[in-house]
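Just one protein chain is left out here, and the rest sit where they should.
In this document, chain identifiers A, B and C correspond to the written order of the chains, with residue numbering beginning at 1 in each.
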Amino acid sequence: MIRWQLAYPETEIPLFGRPIGPDEYNAFVTMHGTIMVFFVAMPLLVAAMGNFLIPLMIGARDMAFPRLNMMSVWVLAVASLVLLASFFVEAGPAAAGWTGYPPLSARIEYTGVEYGLDLWILALALEFASFLMGGINFLVTPINLRTRGMSLFRLPLIVWMIMGASILFLLSVGPLIAGAVFLLLDRNLGTSFFLAEGGGDPLLWQHLFWFFGHPEVYVILLPAAGAMMEIISTFSRKTIFGYKSIIYAVMIAGVLSFLVWAHHQFISGLDPRLAMPFSITTILISVPFAFIIFSMLATMWGGSIWLTTPMWFAVGGLSVFIFGGVTGIFNGSAPVDIYIHDTYFVVAHFHSTLFSTVFLGGFAALYYWYPKMFGRMMNEFWGKVHFWGTYIFFLLVFVPMHLLGVGGMMRRIADPSKYEFVKELLPMNEFITVAAIGLLLIQAPFVFNFLGSMFVGKKASENPWDATTLEWTTPSPPPHGNWPGAIPAVHRPPYEYAVPGVSEEWLPQSRPEGAAS
Amino acid sequence: MAAGEAHGPSNVIIWVYLVVLAILSVFVSSVFPAPADTIAVFALAIAKAVLVLLYFMHLRVEKIFIHSLFFIPLLLVVVLYVGLMPDIMRSMY
Amino acid sequence: MFAWLPENVSTYGGDIDAIFKLIYYVVGVWFVATQVFLVYCLIRFRRRSGNQRSKYLPGNTASQAAWVLIPCALVLVLDLWIDFRGADVWAKVKLSRPTPNLIVRVTGKQFNWIVTYPGPDGKFGTADDKKIDNDLHVPVNQVVRVLLTGEDVIHSFYLPHLRLKQDVVPGREIPAWFEATKTGKYEIPCAELCGFGHSGMKGFLYVHSEADFKAWVRTQWPSAG
Partner (left out) sequence: MNAGSASTPDAVEPSPVPAAKLGIWWFLASEVMVFGGALVSFILLRLVGPGWSEDLAHNSVALGSINTLILITSSFTIVEVLSAQKRGDEKKFRSFMGITIVLGLLFLVIKGVEYSAHFSEGLFPDKGLFWAFYFGLTGLHALHVLAGIVANASLLVVVSRPGGFARYSHRAEMNGLYWHFVDVVWIFLFPLLYLG
């Protein structure tokens, strides 16, 4: 609907029955951002994958704190309900952008939104509480419940990535929680933490928000990147290139991610002398990520690549992620950012990075672990149709979107036809909208494949992909307690494919040394 | 902790220290001149916090890993402070 | 790609575009190289028969690691190059304060740009101040300083053709400057979500020739001559 409005301003939207007004447009943009980042990406990638995979991969019966875990799920459910409720309260849901900058968000009269925005803050706060509980679980479980022989440097990379994401989340969310409390007080008790007329400072919120906001990007990104690493190694039939170095690279990226937050604020009234230090740290963050990308490519080099649907999604995700990565350099460079800040270039950039990881990486993970979850295989043919459709339509949507940004089109405008220099871009907007509808429709085969395969899919064996990590040593789906008998002990690193001098092509982590050859 | 208890000063002694420091800080803030009192009061507050952390929260006998769980966030708070300072202090605008 | 950029009409716009192009070419080469490599791997190392074995490359010897570390070092060098080139441009646009020939105050308010001219005496707060909604008149080839203030929420003063953007934050006065090189009428949209009227919020920048600007001043302040 957002796209429709951009392509055909002020016209009736099919299935919705009327054109949307600018205030509704703002609300849709806000809710889209919030829902996607906090209520799709994080639960799906961090929580769902973490809860399912961590115990299976480290050889544990359950998470370290099962009750805390249940609580986190319920709090998340309540948070989602609160957010949904905000659509139905008087004066509509939050409309201050997903970043919720005050003063726009701090006083009712500026947006006209009443309780919708309070509910929005409340939903975020609950969601943070939920992930605090989850994050503690994701950290303590792999540290304390690893099976015998599973040393830290034998953990599958995705477990490392989820741990990294949890650390980043736990250490970055605090200031924003404090900020959210202040914002609620501003809205409801008339305080002025973020209002200049009362002695406060609007920029304070931006700092508190982005101090969390940038690490948050990696919270979403790392688990999906971890899934891609697992899959690329498995289907290249090849050990991962530079296992330890990848872990170190992620640590460096994690540390740097705490030092880059102000790159979202280059032109926000930030002290301009701060811009260059932040610009340098921002661009330097490309080095560890380049390292990870090169390591993935090196992993594929000389492999014996088995092109299954999860592999296609992982490779496609890597390809798009490179694209999103290189466009990040433009944004990171402070002078270029003067021009492209708050344009569609930024929108296209973060969709490229996040779409590639959240959706392509997420789909790769789903196709890969589906047999383990449901005991049946997904259909390969429809999986590949889904991949190619998604990949091509994605490029058709987001590559031209960069050009819109170069053309100077601002984000979050409800009606591009009101500006002369943006009006020229209208045909491009129409094209993107058509492609976006295509992107949506091409998800249909996935939905049918996902639901249908539960009943008619081929029965999956314990280890349909000949993979080496521990989760493939238990029946699919795993019974209660994860292993029917004793938990296997671990004797080797996670990605032992085509080891020289060994006749088997792959060696599961649980294979004892003596039985190897 | 059992080992720490045997060797270190007892909890009562730490409690007496804390009480003395608290009273001292109130006294200092009312007697010392303007800039000195703030510095002294915060030095005393840090001393109190360190006592609680070391003895009551057993950091004295904990592993480096637990230490890092406390001091890395503190370091980040300092980073946040330094990053915000030029802006909120409006040194430029 | 660059054909999509709006026409540049400011003195520093070219510098910004130059950095833009520099990054474009640098990352373009990387992008093409990695994608070609990716596709090459997919084709060259595709599993053709069931018993095809892969190489064993854990990447923990120096000669193997070099394959990844050398490109990374290259990335680092290019990063720093981009940063240092960019630092000069940033300093020119945002840090330097050239002596202005005209100072105006622009106040962002839901959903208008209120332009305050100091009048002939060059001082704000005097009787000859003049407020005009949404129209900013400036002479060509002259340094103009814009003092940005906000009344309610955060707006963003955006001159796409001059490559200038600066957020307007209530509670502080942020100076920005530009020097237009071409006469004409350009749009001033707001680039930061500022409420339901955000998408209609815009003003116009009129860049006049020197003579035209003098004529415009005479129509506004007839008494000053």
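What we mean here is this: a residue touches a chain if its C-beta (ideal position, glycine included) is under 8 Å from a C-beta of that chain, and two chains touch if they have at least 3 such contacts.
Only a predicted model underlies this, so the values are computations on that prediction, with no experimental measurement involved.
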Where the missing chain makes contact, among the chains that are shown: A, B
Selected residue (touches chain absent from view) among A:Gly116, A:Gly135 or A:Pro508: A:Gly135
Which of A:Asn26, A:Ser72, A:Thr147 or A:Thr433 contacts the chain that the document leaves out: A:Thr147
Which residue of A:Leu170, A:Leu221 or A:Ile329 touches the chain not shown here: A:Leu170
Absent-chain contact - pick from A:Gly199, A:Pro427 or A:Pro500: A:Gly199
Interface with the unshown chain - residue positions in chain B: 1-2, 5, 11-12, 14-15, 18-19, 22-23, 25-26, 29-30, 37-38, 41-42, 44-45, 48-49, 52-53, 55-57, 63, 65-66, 69-70, 72-74, 76-77, 80-81, 84-85, 88-90
Sites on chain A contacted by the missing partner chain, in the whole complex: 59-62, 64-65, 68, 132, 135-137, 139-140, 143-151, 170-179, 181-182, 185, 189-193, 198-201, 204, 208, 211, 479-487, 489
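We adopt the following convention: only the chains that are shown with their structure count from here on.
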Approximate Å spacing (C-alpha centroids) for the pair chain A, chain B: 38
Rounded Å distance, chain A centre to chain C centre (Cα mean): 28
For chain A, residues contacting two or more additional chains: 201, 203, 269, 272-273
In chain C, residues with contacts to at least two other chains: 172, 174
Contact footprint of chain C on chain A as seen in their complex: 21-23, 25-26, 29, 95-97, 101-104, 110-112, 195-197, 200-203, 236-245, 267-269, 272-273, 275-276, 279-280, 283-284, 286-287, 290-291, 293-295, 297-307, 315, 318-319, 322-323, 326-327, 329-330, 333-336, 338-339, 341-343, 403, 406-408, 410, 412-416, 418-422, 497-500, 505
Contact footprint of chain B on chain A as seen in their complex: 171, 174-175, 201, 203-204, 207, 211, 258-259, 261-262, 269-274
Residues of chain B that touch chain A when the two form their complex: 72-73, 76, 79-80, 83-84, 86-88, 91-93
